[in-house]
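All protein chains but one are shown at their positions in the complex.
All chains are identified by letter, namely A and B, in their written order; residue positions are counted from 1 within each chain.
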Amino acid sequence: MKKGYKLIYKRPQTLTKTRINYCPGCFHSTMHKLLMEVVEEMGIQEKTVGVCPVGCSVFAYNYMNVDMQEAAHGRAAAVATGIKRMLPDRYVFSYQGDGDLAAIGTAETLHACNRGENFTFVFINNGIYGMTGGQMAPTTLEGQKTTTSPYGRDPEKIGLPLKMAEIVSQFERVAYVERVSCNTPANTRKAKKALRNAFEYQGKKLGTTFIEVASNCPSGWKMTPEQSLKWLEERVFPYYPLKVFKKPDKKEV
Amino acid sequence: MGEIRLMKGNEALGEAAIRAGLQGYFGYPITPQSEVMEYLAQQEPHHNYVFLQAESEVAAVNMMYGAGGAGARVLTTTSSPGFSLMQEGISYIACAEIPCLFCNVVRGGPGLGTIQPSQSDYFQSTKGGGHGDYHTIVLAPNSVQEMVDFVYLGFNLADKYRTPVTILSDGAIGQMMEKVELPDPVEYKPDKPWATTGKTKDRERNILTSLYIQSEDMEKKNQKLQKKYEKIKQNEIRFDEYKTEDAEIIIVSFGLSSRVSRKSVDIGRAQGMKIGLFRPQTVWPFPYEKLREYADKDRVKFFISIEMNAGQMVEDVKLAVCGKKPVHFYGRMGGIVPDSYEVIEQIKKIKE
Partner (left out) sequence: MLKEMVFAGFGGQGVLSMGTLIAYAAMKEGKEVSWFPSYGPEMRGGTANCMVNVSDEAISSPIDTEFDIAAVFNIPSLEKFEPKVKKGGILIWENSVIKKGPTRKDIHSYGVPAIRTATDKLKNIKVMNMVAMGALLKITQIVKKESVLTALKGTLPERYHHLLPLNRNALDMGFDLIKTK
């Protein structure tokens, strides 16, 4: 480094040097970085095991420099359960999209939460199936057009978008539920803090921790990144409010 | 000598697993295997393993994936419909090369079927079962003692080859009681440098995956798996014989139906027929070579495959015999066990 310069920002060594392949403007890149920064800052790289889903982040293990298992579609919660039960002193997380966590894997998600499995869900909710080319997700908004809801999501036909954070916060053994986003610098900082809280609660064995990220998908939504941010503010946040749904008692923490 | 007990096949399976160093059991209740779960649930406080009743067989097999991938010695047991549900997971486990032991206590199908014993999952178990080019090692016990021995063997083979192993049991072996000698407990010390236990500074991160998006990489992965399967075929074929030394008629049978057939050998011999029994103990890999040797012998007149299904293993017997001698089949379906005299009647009919 040049004399007189001070290093104020760098790539965490918990991220590999592989170039990230996500679409421009997609929150996956940011969330990968925040998550891995938390792992680095807590000094728990040696004790962290992640589970990737099937979806856009199927290759998360190419970017995250921690031990990882690739799960079958929807089964990340079961896989994470298996890992955590065998290695209770490790930090385990699943990183899942909405199709994975809230459609094909709903049973595994709800039962893991009900058991209070002591791992962290990082749930990227972008309201669409990105990887397969923009089909309707369980979290697609009412009236939102996708390739399989070309006339807009019709609740009469398919019901309303699932509110997973609201649902899982009902379980006794779920310790911490927060919905965050990273559409602005302030929200990004909050998102990182939420991830940090989740990992710390996990370390204290308080129960399931669940971070939902109200995310975007410029490609799937057929928008520019800027338009996608506007859509988030105008359409997504009113239905999926950013807030803490549940947190542990102060004395537990 | 180990401890002698009178035990049900299902309970013996549970006890053997504990003694072989079980670390994680994940399962879902289904008749006729539930005694395994019940036994392991009851014994859990006295031993150092995790018992977890999953929300479905789909979840159970994926818990196996996670726990096996974390380096643990893991077991699940189920029965036919549940085994079908697990096939997706087994395909992933085979490709990610995670050691796991499965036991299918087979009941009659298709569909919901019956809870009575059957061997109608032979194809499913030996020819892959799920999607893609893979095999699991398939052990077919025919007694409670062999059930115990195959639990030890199954765990060890799973570790040795980093592969899923299936014990192909059936409702009858699971439910019947016999005398067993239980081996001494082993202290399990796994050596699994590939396991996802947390990336330490001295190694690269461990990744367990079955995803190889580039065709060239996927082909390479497949070639690696096939090479492993060839090695298993060379080293791990197991079979058992009864009075085949001078046999003119060879019954081929596995699992429970081989017990029925063994009695048929005695009945037939008492009536002057030179019958012998050839029993594959591994149905994958199948002992083709050994059977072919019998096909080449002049004294051998024909083969008959006795099964509790519509004729599944008989296809492998035909492959082995390769048209050199006639291969017949007799079986019962739907949970009915053929009786030893029925088998003799069939043999007499063929002789005429």
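Convention: a residue touches a chain if its C-beta (ideal position, glycine included) is under 8 Å from a C-beta of that chain, and two chains touch if they have at least 3 such contacts.
All values derive from a computational prediction rather than experimental measurement.
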Which visible chains touch the chain that is not shown? B
Touching the hidden chain, out of B:R19, B:R73, B:R262 or B:H328, is B:R262
Which of B:A172, B:I207, B:I232 or B:I251 contacts the chain that the document leaves out: B:A172
From B:G14, B:P32 or B:G128, residue that would touch the chain that is not displayed: B:P32
Kindly note down the residues of chain B that lie in touch with the hidden chain. 4, 6, 31-32, 115-116, 171-172, 175-179, 256, 259-260, 262-263, 265-266, 337, 339-341
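Assume only the chains that are shown with their structure count from here on.
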Report, in whole Å, the distance between the mean C-alpha point of chain A and the mean C-alpha point of chain B. 40
Any idea which chain B residues touch chain A in the complex? 23-24, 26, 50, 52, 54-56, 58-60, 62-72, 74, 88-89, 92, 96, 196-201, 205-211
Using the touch definition from the top, list the residues of chain A that touch chain B in their complex. 45-49, 51-52, 58-59, 61, 65-72, 75, 78-87, 90, 107-108, 111
